[in-house]
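One structure is given below, represented as structure tokens, and several questions about it will come after.
Here the complex is missing a single protein chain, while all its other protein chains stay put.
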Amino acid sequence: MNRREEPRSDTGAADTRARVFSRRGDDGGSERPVVPRAEFRSYYDRPVLKPPVWEWKIPAYLFTGGLSAGSAMLGAGADLTGRPGLRRAARVGALGSLVASMYLLVADLGRPERFLHMLRVAKPSSPMSVGTWILVAYGPGAALAGAAELVPPRLRATRPGRLLRWAARPAGLSAAAFAPGVASYTAVLLSHTAVPAWHEAHRQLPFVFTGSASASGGGFGMVFAPVAQAGPARRLGVVGATAELVASRLVDRRLGYAGQAYTTGRAHRLRRLSEYLTLAGAVGAASIARRSRVGAAASGLALLAGSALQRFGVFEAGVESTKDPRYVVVPQRERLEQTGRGSRQA
Amino acid sequence: MGVGDWVRSWPVYRQLTGTDRLGRGAAARSRRSAELTPRTASADRVVGSVCPFCAVGCAQKVYVKDERVIQIEGNPDSPISRGRLCPKGSASKQLVTGPQRQEHVLYRAPYASEWQRLDLDTAMDMVAERVLDARRRGWQDRDEQGRTLRRTMGLAGLGGATLDNEENHLVKKLFTALGAVQIENQARI
Amino acid sequence: MTRENSFYGPLEDPAADAGHLDHPERVGFFTDTSVCIGCKACEVACKEWNLVPEDGFNLLGMSFDNTGMLGADSWRHVAFIEQPRRLGGQDAGVAGLPTGPSRIEETTEVVSAALRETERGGGELGTESVDLGFPSFELPGAGNGAEARTDFRWLMASDVCKHCTHAGCLDVCPTGALFRTEFGTVVVQEDICNGCGYCVSGCPYGVIDRREGDGRAWKCTLCYDRLRDGLEPACAKACPTDSIQFGPLAELRERAQERLEQLHADGVSEARLYGESPDDGVGGHGAVFLLLDEPEVYGLPPDPVVPTRDAGAMWRSAAVAASAFVVAALSAFLGRARP
Partner (left out) sequence: MNADCIVIMGSNMAEAHPVGFQWVMEAKARGAEVIHVDPRFTRTSALADLHVPLRAGTDVAFLGGVIKYILDNDLDFREYVTAYTNASFLVDERYVDTEDLDGLFSGYDPETGSYDRSSWQYEGVDAEGADGVRAKEQSSSYEAGAGGAPLEGVGEGVASDPTLEHPRCVFQILRRHFARYTPEVVSTICGVPVDRFLRVCRAWTENSGRERTTALVYSVGWTQHTTGPQNVRAGSIIQLLLGNIGRPGGGVYALRGHANIQGSTDIPTLFNLLPGYLPMPDTSHENLAAYLENIRGKDQKGFWYNADAYTVSLLKEYWGEKATPENDFCFDYLPRINGDHATYRTVMDMVEGRVFGYFLLGQNPAVGSAHGHLQRMAMANLDWVVVRDLAMIESATFWKDSPEIETGEIVPEKCRTEVFFFPAASHVEKSGTFTQTQRMVQWRDQAVEPRGDQRSELWFFHRLGVLLRERLAGSTDERDRPLLDLAWDYAMEGDEPSAEDVLRRINGIDLRTGKPVNGYPELRADGTTSSGCWLYSGVFADGVNQAARRRSHLEQEAYDLEWGWTWPLNRRVLYNRASADPEGRPWSERKALVWWDAEKGEWTGHDVPDFERAKPPDYRPPAGAVGPEALRGDDPFIMQADGKAWLFAPSGLVDGPLPTHYEPHESPVRNLLYGQQGSPARKVYGRPDNPSNPAPPEPNLDVFPFVFTASRLTEHHTAGGMSRQVPYLAELQPALFVEVSPELATERGLAHLGWAHVVTSRGAVDARVVVTDRMTPLRLPDRVLHQVWMPYHFGQSGVVRGDVVNDLIGVVVDPNVFIQESKVLTCDVQPGRRPRGRALLEYLEGYRRRAGVTEETGTRIATAGRLDPPAHTERT
């Protein structure tokens, strides 16, 4: 893909339109990127694209899905390495966030009663279809492993209770096997759209999302597992947070014109806050979380919140980039002109 | 439907076994789509008509099913319109089937602030009475110079440009027989 | 059946690619905007046939356009563009009159400023009622009389779903509700759609949308039901000036080319085709347009690309990220011995 230059900021004296836009700086939220008039024309400044119809449920799912995947990984590791406290927290976390994810996904449908239609086809061209089948593969393992942790003590001795505990390990491993898919496919889900801010970020977004999943998984483990067993959670949190922060910065810098969607407005504020929290959580994980339960909980919560805000920030950037026709027209126009296909006339 | 049929109707199965591996076409087609036909195909009859809006006189085909109009569109045979219709002509179905159509006689009594329903026959009787009364009160036999007038100035009419020729003929004929001359229509406006 | 170009690039026969054997010719629209009179018969005929609900009674101030955009409840949309420039071969009669400067920029800004305030930034046009209220603010540069306008033209164009050779909406649909028909068109099956909304973001043209209260996604079907009985789509049938033409796509492409050449010969040098090339980002449209200005002036993307083109890169990137995720998890446990 062509590396594009940063858009020129407008210094053209005659640009009344740009002046008008910059007036609306009330909340700083819906300022329009500044574009020289000669390069941008539109139909009444109306969007070219339809803004996503998804509401808060989808970014929330991006978070809960990532959390579930991160937790599933931790759960399987804790199981294999004999950390029952961490295992229990992680498996329950994976199950809980999976249930939340299912709810969010179904509730966001225009026709929730038709959610099973998702299983009609298996379309490699549709990340949502691919994701559905990944979740189909991931879900039973995560559910079984989580359920095993939740069996009340009086039922543990029963035949089903024993069966469940026996099945927990393979189930947890199965979940861990599909968890990377769960953590990463959502990035493709967003990128594989015409939404400029998401589409243009298709190289970086998977890293932001898996990083965010790791950080949230780690954070969750830090909050709920005993400090003594939470070492892997802290390390996962630190590694994930680092990856998320680095990838997130790359999104800001590498996207060209669409990058403005991330560096301005509400998306910018959400992601900046996310970065602070993630950074703080990571620092905490590497320091006070090892010593104090409170410190661990605080750091874990910071990582969780940072991860969630990152998802909302990314989501918001995409939505904004569809509301403003510049994100569609300017890069496409530049591309046409660079390849000599532009037919602009005086 | 047996399990086998059910599985065979599952698009994923059709993807795996058919020509549409990617599930973007033939395999994804639903039963409804496979059986789809235009609703005009099920019309009981198709009736030739003419658009009721402007005077270009575009020909329309009215599709009727179960005594309801289910579609109105242009008649391509017409040398005037060649099957085309403007937005108003295209909205003819909504014009004739929409909820704005009144179905009942309504009556507003003197000094009343609301409508009331009235039986059609009663209303016709009332109108007939009032026509004769207005005719009588407005009657003029002769002008001041004694020339024949033989008319009534007590009642008037407005309308006709949206009516049929046959209807206008009866309107004019009846008004004339009543001695009423003040009948006018949009052609004067 | 999967071929290399199933997802991107020229594709001779999309219906066959979608598994339709013995299928009819690919059909589509050619919308010649140079003869459009902006009557909106297409919008109404479409709604009458397809029983599409009205989408709000709001004055938009976009010239005579009170529809605004394609959407769930507007499958045809007539755009109106007023410009202070000359249309090839036309004398608009403005020159020599005591005019001041054009105010098109400013009135446009009034509208766009109001649109920005709406919930979806104007994206709800064509789907829902959009009340722009009564915006008014000072119009910059109004009435200084410095530069009298001397030219004017009024462009009108009926927009519709492009029925792309590579359709972003279709590719991402997880239920198979959107499918490629035997005619090569792209249709949502209302009995299947569960309203996931993915197609809304998958379309690079902003065509398809989810209908409030109904929950499903809707767009032009190119009158799939009518086609199955050999009938012409409602909009093309109604169009008074034949601005909207329906037929086999190959024929329409030829006709479009001929019309373009004729207009160029007549001095309408600004005429250009949109969506006719199989080499473009979506493999060419099923609905080809002849425009009199750049696509973006009509609210169309100038060089759209089907998102699927980059699917490979996306999945590769995701795979690397997933691997890193695994490595991170492993290292978390292997990094230090059990305490």
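In order of appearance the chains are A, B and C, and numbering begins at 1 in each one.
Heads up, the rule we're going with is that a contact is a pair of C-beta atoms (placed from the backbone, for glycine too) under 8 Å apart; a residue touches a chain by one contact, two chains touch by 3 or more.
These figures come from a predicted structure and were not determined experimentally.
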Within the entire complex, the undisplayed chain is in contact with B, C
Which residues does subunit C use to touch the chain missing from this display?
35, 37-41, 43-44, 47-48, 54-59, 61, 63-64, 66-67, 82, 84, 89-104, 106-107, 110-111, 114, 132, 134-137, 139, 142-143, 149, 152-156, 240-242
Footprint left on subunit B by the chain that the document does not show:
45, 47-59, 62, 64, 67-69, 72, 75-82, 84-92, 94-96, 98, 100-115, 118, 120, 123-134, 137-139, 141, 143, 145, 147-189
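What we mean here is this: only the chains that are shown with their structure count from here on.
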Which chain, with its centre taken as the mean C-alpha position, is closest to the global C-alpha centre?
C
What pair of chains has the most C-beta pairs in contact?
A-C
Just the number, please: Cα centre separation of subunit A and subunit B in whole Å.
56
Subunit A: which residues touch two or more other chains?
120-121, 123, 125, 129
Multi-partner residues in subunit B (2 or more other chains touched) are 11, 22-24, 27-28
What residues of subunit B sit close enough to touch subunit A in their complex?
10-12, 15, 22-24, 27-28
In the complex of these two chains, what residues of subunit A are touching subunit C?
16-17, 19-20, 24, 30, 32, 40-54, 69, 73-74, 77, 80-83, 108-112, 114-115, 117-118, 120-121, 123, 125-129, 132, 176, 179-181, 183-185, 187-188, 191-195, 198-199, 202-207, 209-210, 213-214, 218, 228, 231-233, 235-236, 239-240, 243, 318, 322-325, 328-329, 332-333, 335-336, 341-345
Which positions of subunit C touch subunit A when the two form their complex?
7, 62, 68-69, 71, 79, 81, 105, 108-109, 111-113, 115-116, 120-123, 125, 140-141, 168, 171-177, 192-198, 200-211, 214-217, 269-270, 272, 294, 296-304, 307-308, 310-311, 313-315, 317-326, 328-333, 335-336, 338-339
